[in-house]
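All protein chains of the complex are present and in place, except for one that has been dropped.
== chain A ==
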Amino acid sequence: MAIIEAKRLTKVFGTDPKKAIPLMDKGWSKEKIFAETKLTVGVNQADFAIEEGQIFVIMGLSGSGKSTLVRLLNRLIEPTSGQVLFNGTDVLRMSPEQLRQFRRKNIGMVFQKFALFPHRTVIQNIEYGLEVQGIDKNKRREMAMSALELVGLAGWENSYPDQLSGGMQQRVGLARGLASDPDVLLMDEAFSALDPLIRKDMQDELLELQSKMKKTIVFITHDLNEALRIGDQIALMKDGAIVQIGSPEEILMQPANKYVERFVEDVDLSKVLTASHVMVKAETITPDKGPRVALQFMRDRGISSLYVVDKGMRLLGVVTAEDASNAIKNGLKLEEVMVREAPSAAPDTMLHELFEMMSSSKLPVGIIDAGGRLKGIVIKGAVLAALAGNSTPEAGEHHESA
């Protein structure tokens, strides 16, 4: 079941905001509603479900309503209509006390401008959420210290926020959000105020933290590269409405409309797409087969190389057609003529890294998982096709290495 679900979640700003709802039902645009009623549509009937352990990215340009949307989830902004379900419970029906408990225990938040309390030390900032819960002083100090260690700031506990750099301040913000071990972490443009290098580090660290902690994270950003980099699911917003929800590949490869298409066209795909996006099925052979079989196989398929693997699909080497004919002439086995140092890479290698490997080798790059098993191969033609914006190429077709 989804941990958070939004159903026709709507926020309209202005006096008598309910007036705008029938107009939205009629499909009026944000501009038209404003022109007629002076009401500003913040979020227009957003529907989505967030699975537990996912990083759900809400992305859009400024003014698209993404910051409003995330605040509707913990009712920092009161929704006009619709539903927010947390594990099936309607957040909008919570009493003030229930809402406080929900915010204290279930849903943490990290802010764009850090929003650290300047009169409190780092550790006092981190334990704020625990303190308002009334957790005993020693216990909460202990919990806060482990959150501090988690973000790599041990030793800074008695500093004040203004003594830290931006990146360090946001680590404190992150630790404060994580200190009470919430089920969901809301991150509102959490890295947008950081400079690009620090930002990339923070993204890496977030992904690393995520692989350990498996939090459900709702991440707001205006940066598509950031969204593609960290998101499991991405919801793209425009004028308060969600235009498309999908995995990063779906957003890139199957844009739902012209707006999304224009949005994604400037993306540097080589830094977003990974080997697993463009790899094709490898043609393989086991070493017990002779060179003749291999050569015949290559002729039949119209390809110039074969991957030699054992029964467990572990990559042993590559044999080209030329190697195979030599083996036949000299009466050698496949194992004796194959190239053992075939170029290989992990499935999450970025395309721009693959380029370098491919330029130094004639052979396609074998994609190998952590267990050494061959998952597929990447051919230069497929990489170029993907970068040109075509969808994933069919297997086998361009299988002659340049």
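The definition used in the following text is that contacts are C-beta pairs under 8 Å (C-beta built on N, C-alpha and C of every residue); 3 or more make two chains touch, one makes a residue touch a chain; residues count from 1.
The rule we apply is simple: contacts and distances are computed from a predicted model.
Of the candidates "Proline/glycine betaine ABC transporter permease", "Alpha-D-ribose 1-methylphosphonate 5-phosphate C-P lyase", "Heme exporter protein C" or "Cytochrome c oxidase subunit 3 family protein", the chain left out of this view carries the UniProt protein name "Proline/glycine betaine ABC transporter permease".
Within the full complex, the residue among A:N74, A:Q169 or A:T216 touching the omitted chain is A:N74. Contact with the chain not shown here comes from a single listed residue; of A:S62, A:N87 or A:Q101, that residue is A:Q101. Note on the undisplayed chain: of the listed residues A:K18, A:K32, A:R93 or A:K113, the one touching it is A:K113. The set of chain A residues touching the chain not shown comprises 74, 76, 99-105, 108-109, 111, 113, 115, 117-119, 128-129, 131-133, 176, 180, 186.
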